[in-house]
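Note that this complex is displayed minus one protein chain, with the remaining chains in position.
And then chain A:
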Amino acid sequence: MMTSVPPRKTWWKSKKTVKVRRSYSTFPSLNAWEKFRGLLPVDGETNPGVGLGVEEGLLCQMVHSPEFNLFPNSVVFESNFVQVRRSRDWKEIYKASNTMALGVTSSVPCLPLPNILLMARVIWHQGQSQTWNRPSTVPSINLKSILPLKFVELQIWDHHERILRLRTVTEKIYFLKLHPDHPETVFRFWIRLVQILHKGLSITTKDPTILVTHCLVPKSLCSPGGKSELVQKNSKGLQPSESLTHLMAQGESEALSQIFSDLHQQKQYSSSRSEKVQINKTSSEKATPCEDSIPCTCDLNWRDAFMFGEWERENPSGPQPHSLLSTLAASSRPRLSLIGGNSI
């Protein structure tokens, strides 16, 4: 049972440094934003991700709570699912009050891709909205597992029924149907996430066009311009989750950033009442000079501090020290790779 809830963080306030040029040309949910218009919460809820139940949700609140204190600086993208099994039709395995919260996050906030899958069982009280982040009566939520995403395969299994298939390397398979209370937009975000996990982003080593020779992010420093903050943070003493997150850096997982960025871009879009979706970033978003830089690569002198000089690709077939997950691949020619956008 979740017993404590940490102070709520506003995502865009906690996001500090990760900025890359993005292209949204392949992002299907932009059209969905049209449908989503009007569903934005009106009063007191400024973050559409929270309104959609995908950000700062129950799972996030639980793993960030003092009881777990896991990945405290990482965004969690989450939704509520119903576990189903295949027969003639999809059948629910558990009672309607018993759902599964599924989320992804990063052990280190500045990783370009999420690397952690979170699964929790949620038992709701009768009549509760099962996608609402802040129900008046907190449901019973029990964290069941933390899985490294490199040992998990996520697939869109039934688009019409909004079913994901989650398969682990140990061949455990779950069919998870997005909770009917979630709007279609949320499923589109999962589609987007699956795409990103399969194909990577152009700043990750999954993109073969990028030649990566070195890890450019030291374990302890990966916040451009945020070093002093980091030192202050670390000086507070060891936290239980410190070994998971190593030395916490400011910033956000880039893939999650993109998804949430879309949410927040929609907020801007909504408020401006523009009739057309703006694919390019707004001028206000281009305010910082670091925009085109690869995250965490502003100071190349950092490479001297690396414990792991060579970048190792995420490869489930071979053992990889977990500590390597705290490193961020970056291109040795970032400018070249980013010219023309970051399409997947």
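Structure notes:
Assume a contact is a pair of C-beta atoms (placed from the backbone, for glycine too) under 8 Å apart; a residue touches a chain by one contact, two chains touch by 3 or more; residues count from 1.
Rule of thumb we're sticking to: contacts and distances are computed from a predicted model.
One subunit of the complex is not drawn; among "Exosome complex component N-terminal domain-containing protein", "Ras-related protein Rab-2A", "Origin recognition complex subunit 2" or "Complex I assembly factor ACAD9, mitochondrial", its UniProt record names it "Ras-related protein Rab-2A".
Residue A:168 is the one among A:83, A:98 or A:168 that touches the chain not shown.
When the missing chain is restored to the complex, the residue among A:82, A:147, A:163 or A:176 that touches it is A:147. Contacts to the hidden chain, counted on chain A, fall at residues 1, 3-4, 66-69, 107, 142-148, 151, 168-170, 172, 237-244, 319-323.
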